[in-house]
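Some chains have been omitted; the remaining ones sit where they do in the full complex.
For clarity, chains are labelled A and B in written order, and residue numbers in each chain start from 1.
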Amino acid sequence: MWTDAKAEVGEASGSRASIRRRVLNSLLLCAGDMGYLDKYMQDKLFVLQLAVSGLRGVTRVILANNPLSGALILAALFWASPWQGLLGTLGVLVSTLTAVIMGQDSTEVSGGLHGFNGMLVSLLMGVFSSAGDWYWWLVVPACLGSATCVFLYSGLSSLLDRWDLPVSVFPFNITILLYLLCTGPNNPYFPHHTVMPPGALEPNDTKLLTVEVTRGIFLGVGQIFACGALGPSLLIVGAVLLYSPLLAVHALLGSAVGTLAGLSVAVRHDSLYSGLLGFNGALGCMAVGGLFFTFTWRTHLFAIASAFLSAYADIALSNLLGTVGLPACSWAATLTSTLMLLLTGSLATYRIPVGQVMAPEHNLRSRTQWEAGNTAERESTDVLTFI
Amino acid sequence: MWTDAKAEVGEASGSRASIRRRVLNSLLLCAGDMGYLDKYMQDKLFVLQLAVSGLRGVTRVILANNPLSGALILAALFWASPWQGLLGTLGVLVSTLTAVIMGQDSTEVSGGLHGFNGMLVSLLMGVFSSAGDWYWWLVVPACLGSATCVFLYSGLSSLLDRWDLPVSVFPFNITILLYLLCTGPNNPYFPHHTVMPPGALEPNDTKLLTVEVTRGIFLGVGQIFACGALGPSLLIVGAVLLYSPLLAVHALLGSAVGTLAGLSVAVRHDSLYSGLLGFNGALGCMAVGGLFFTFTWRTHLFAIASAFLSAYADIALSNLLGTVGLPACSWAATLTSTLMLLLTGSLATYRIPVGQVMAPEHNLRSRTQWEAGNTAERESTDVLTFI
């Protein structure tokens, strides 16, 4: 029953629709990409535009694009830790502003594409810092790191454009590794925790707790924002659900697959309980299952394969980078998603050009109509989508 | 006296050729690419097609493409170790089947292009496993790893197509490193040996044995299939000889160059005796000497340079990856061959487009005819070859 909100509203206003339908429509207005908001915001104050861009940027981290979901996620982060929430907000604002100053494409800026990498860098600097909360000096590297992401985003987009690939979170992954390498665990100004690889041996054999593992699957979605508490993680799942139920299902599925992959190579129990093994699987699964590809049972199978690849690659990279005390961040999911987008063969026929990616339900509806022979709408949108 | 088998056969059947010539022709039918087999196989059983594709895949590892050579190589692997032979067969079948299921290009599949990476992954998992032979659980990662290679092959081919570069064994090299990183030496399910870098110091100065070093040169060709016994290695050289004598000569030459490079930087004697230093040189030498470039004395010199580059790069990468207990596999040869294919200048004029690469003798004959002014055939084949 999930359909394009705007179209429905257009019809509803001119017909004798029931009140129930109107309520549903109001709800649907808040779901999906909320693209109609962009037109409405055009002549508003810059600060308001910046806020919407920032909130869109917050959701881009989790492959969504909806300002209300962004507000929910920010709330979850402030709930988990006010200092983390503040750093995240700072990061998204600084990088969006840097993009404006550097004269980046305004559609990209208002779509939040320049905010999410900066947010993650800022957030993770706070998480890895061993100087404790409210260590205000951390604001300096957080601002510099967020600004660096804009340089990397812009440069990498020129590079990846040749294959119509998204930049996704490459800038974040590069910047945070450089920051951690720059400072080192014993730095007098910016000390940070070292990371224990998931393949490290446990001191003594402890029994695996099923409840904790199940909890870890939900935490896996929260760990995309480096959030390790159950309540905020569930709120983040809710935020994704608001944008697209299909994406939320794939997020949880991917996190479960990641946990399964971890069990199969006997990782430390801690990394299963904390959800750290799930988030790469979740991202890998979401990217393929509905977002960059039209959802069908075939892409669903590929999404599961992508989740497994992401999860195993994450364990491998974590073990590798762990030898020098570094985290693998979301390298595995980013590389795997890029690989899936490059695939030839049957998956490639379902691929949506990066510039036209919207909420999975929107993509799905376009294709369903197209297959039903709805040629009128097809000519206007689908021809572009399925060239 | 090496000429195109098919043409000869065509002439022979209509002429009063001697019996001796007929025997030679039958032999030549088994040499080279055996391209006529593809037409013959078109309407045969799927299992038969799969077998031929698999055998072609086996030879692709060593840059050849001939089902009979593949059968010889498989025999050599089963001779060296039945468990290894079984794993190799499993790998090539699983990855070829995965490619069929994933809807990859059927010409690529039947040419064995989706089999060789999977075979190597499966084979090397067996070699590095410290759980001993007939440890049946290893079949699970072997199947998953082989399937992963198809994803990587397909994705990388989209990437490298822009420069008309072959994917070669990049997928194998990536997958095996990820597998070894995932599990680690002390993994309870899939333990494996750690690797000692060739640059490690020897406990005490021992005298270098010339006989052993010479033996290592022949083993170097076998080590392309991770085979460290002399008999099977010689059988593998024989299999290459059947496909193309020129390639076999370059294989041994490259292996010798690799050994020479190793001597010049004083590596451990073990790595010289085992042939581990020779196989990257062999692959680097084969790729340039006749396969991707028309054979002339100029390309021959470049082939020797490529062998040296591959060998030194292999020692460097082995020392680097050895610090985290990983092998350098065939990264060096793969990267060097890719570099040689990208070269501009005099070497580039001899380059054969990747889609038209055949047995070196075939390439050589085309060029000889072309230089002799045989314009009739030139128009049909060489125009495409030397654009």
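A few remarks follow.
Methods note: a contact is a pair of C-beta atoms (placed from the backbone, for glycine too) under 8 Å apart; a residue touches a chain by one contact, two chains touch by 3 or more.
Keep in mind that this is a model prediction, so the values were computed, not measured.
The copy number for the entire complex in this file, given 2 shown chains of one sequence, is 3.
Criterion: only the chains that are shown with their structure count from here on.
Subunit A and subunit B have Cα centroids lying 41 Å from one another. Residues 102-105, 144, 148, 151-152, 154-159, 162, 177-179, 181-184, 186-190, 324 of subunit B are the ones touching subunit A in the complex. Listing the residues of subunit A that touch subunit B in their complex gives 162-163, 199, 201, 264-266, 305, 308-309, 312-313, 315-317, 319-320, 323, 338-340, 342-347.
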